[in-house]
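Only one protein chain is missing; all other protein chains are in place.
And now, chain A:
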Amino acid sequence: MKSFEKISQQTKASSEEVVNLGKKKKYDPHSFSKKTNIVMNILLALFAFLCIFPFVYVIIISLSSEQSLAMHGYRVIPQEWSLDAYRYLWMMRSQLLRAYGITIFITVVGTLLSVAMISMYSYAISRKQFIYRRQFTFLVFFTMLFSGGMVPFYIVMTQFLGLKNSIWALILPLAVNAFYIIIMRTFFQRSVPEAIIESARIDGAGEFRIFLTIVLPLAIPGIATIALFSTLAYWNDWFNALLFIDDPNLIPLQSLLMRIENNLDFIAQNAHIGAQSESLMASIPQDSAQMAIVVIATLPIALTYPFFQKYFVRGLTIGGVKE
């Protein structure tokens, strides 16, 4: 690595010298001209701002007072700042903490499980020696194109597997993703050469040993990608909880948010339950509290992303055999 960087630096330097000798103007083939650079910087800054602004806006709304929201609507600089929303969250902390716990549990266990299952399955069907490779690939491919629909899914989960009101109902449906299996199979075929597996076998390694000590380390970039996707999928999942969970102790964070949203929609559409809905209205957090929940539900996962990204960049440069 290091020596490669050195060499590239040297060539860069020497090419600069050559250019400098020819013309007075400094010319670097690896960089933009000054004007393009400025334009590019402005465009990218704008784009970055557009990406970040909604989230900043959410934070601002979570910090404005309910009164000023009701009177003046959403403002970039609110009429009145207030921490009431977070005080409200503090009041419902036991529920939030439990939801947090559930979310973290299903994310960690789910990601580990799905990475294990996906990598093993796709490694098996990536090996030419595996006889039923075509059939198993077809099975995966088939589920990618066709699905049974919600009701059969519900019947299988609740009546055959008996997973209603169980934490596994939140983990198992997302554990194996057909699309990731196809990605990983291609990845194994491309980045793990037959030669390296053969050499391991000559040294006396069995299939599992080959998989764990040779293939997996080589496939780290691919696995990191899939782990990130799974983590996000588990963290953001609310639908399975909506279908299978009645027990308020098993509700994950995003589902809690979704419930609040659904309830607000419901009230907006069913004004006619009228006089009797006043207690319902009081039990649902208002705008700023909702935004505060969004903030605490999104921040942790947003903060983990940079760590993953660093890992990607390093991982992608690792290679097994140089040809």
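Please note the rule applied: a contact is a pair of C-beta atoms (placed from the backbone, for glycine too) under 8 Å apart; a residue touches a chain by one contact, two chains touch by 3 or more; residues count from 1.
FYI, contacts and distances are computed from a predicted model.
J.: Identify the UniProt protein name of the omitted chain, choosing among "Protein-export membrane protein SecF", "L-lactate dehydrogenase complex protein LldE", "ABC transporter substrate-binding protein" or "Cytochrome c oxidase subunit 3".
T.: Matching the unshown chain against "Protein-export membrane protein SecF", "L-lactate dehydrogenase complex protein LldE", "ABC transporter substrate-binding protein" or "Cytochrome c oxidase subunit 3" yields "ABC transporter substrate-binding protein".
J.: Considering the complete complex, identify which of A:R75, A:R133 or A:R259 is in touch with the unshown chain.
T.: Residue touching the absent chain, from the options given: A:R259.
J.: So which of A:I59, A:L83, A:L243 or A:I301 would be touching the chain we can't see?
T.: Only one of A:I59, A:L83, A:L243 or A:I301 touches the chain omitted from view, namely A:L243.
J.: Out of A:I60, A:L83, A:L216 or A:I267, which residue would touch the omitted chain in the full complex?
T.: Residue touching the absent chain, from the options given: A:I267.
J.: Residues on chain A that touch the omitted chain in the whole complex?
T.: With respect to the unshown chain, the touching residues of chain A are 66-67, 70-71, 95, 135, 150-151, 154-155, 158-160, 242-243, 246-248, 259, 261-268, 270-276, 278-283, 286.
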